[in-house]
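What follows is one structure encoded as structure tokens, with my remarks underneath.
A single protein chain has been omitted from the complex, and every remaining protein chain is retained in its original position.
What follows is chain A.
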Amino acid sequence: MRKLRRIAGNIGFGFGVLMLVSPAILVFLWMLSLSLKTELDNTDYPPVFIPNPPVADNFLAVFERNDFLTYAINSVIVSFSATGLAILFGVPAGYGIAKMKATKAAVVILIARITPGLSYLIPLFLLFQWIGLTGTLAPIVVTHLVITVPIVVWIMMGFFEGLPAELEEAALVDGATIWQAFRHVAMPLARPGITVATILAFIFSWNNFIFAMVLAGRETRTLPVAVNNMLTFEQISWGPLSAAALLVTAPVLLLTLLAQRQIVAGLTAGGVKGG
């Protein structure tokens, strides 16, 4: 009797877990299904669930039209630059803040996390017009720093605070400069933290929509902006639309699956999120 109850309990628990993960699974599967079906099947009612047979036409259509490749390259350039620069500036800053216990600097980062992304756009938009940078990728990279730099500084600050100070102190006693102590002692130890910061900064830069939407011209759109434009112009062609959406989000989903342990660690520690 007790055993029976435990089995029933386990089945109930399994069912509960299934309920928790099914919304995620269903939305992504539906995205996949739409992208692999013909236009006829996509607008059929009741809906066709399993593509039969699956077709690649939608993906081909995405690459044929819309300069999709140009936008993909733009996205890659923007996200890599914004992440790289944030690591370059943010890792030493995180170290400095941790060493000086400069909590006031941390408050700036916190407020930056609170401020709506849109509010940076109005002044920066004007600034780029005055400097004459509109129409290039530079303004988009710079605005993405608003997202990536706080993420990197916040994660690295926490990480360096958690490292034991003895090793660096030993290096300093042996005559190393503080830069050498940072470069050759603290940085190697902090590599896991840098990995987490890089992954999260990259994902939130890749996903960002609003900065590029306002700042990008025809040639400088990033993928999220390009995909949103497809929606406005081709209301009903669901197949190519889903194929494009899937292509845009596939890199970050794969990255999440591959690096889930680091991502969970980073997000649990900081509650960071871009934008």
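By definition in this document, a contact is a pair of C-beta atoms (placed from the backbone, for glycine too) under 8 Å apart; a residue touches a chain by one contact, two chains touch by 3 or more; residues count from 1.
The criterion applied here is as follows: contacts and distances are computed from a predicted model.
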Looking at UniProt, which of "ABC-type multidrug transport system ATPase subunit", "NADH-quinone oxidoreductase subunit H", "Sugar ABC transporter permease" or "Heme exporter protein C" names the chain we cannot see?
"Sugar ABC transporter permease"
I'm checking contacts with the chain that's been left out. Which of A:Pro51, A:Gly96, A:Gly135 or A:Gly158 qualifies?
A:Gly96
By the contact definition given up top, give the residues of chain A that touch the hidden chain.
13-14, 16-17, 20-21, 23-25, 27-28, 30-31, 34, 43, 45-47, 85, 89-90, 92-93, 95-97, 99-100, 102, 105, 108, 112-127, 142-143, 145-146, 149-150, 153, 172, 178, 182, 203, 206-207, 209-210, 214, 223-225, 227-228, 231, 238, 241-242, 244-246, 248-249, 252-253, 255-257, 260, 263-264, 267-269, 271, 273, 275
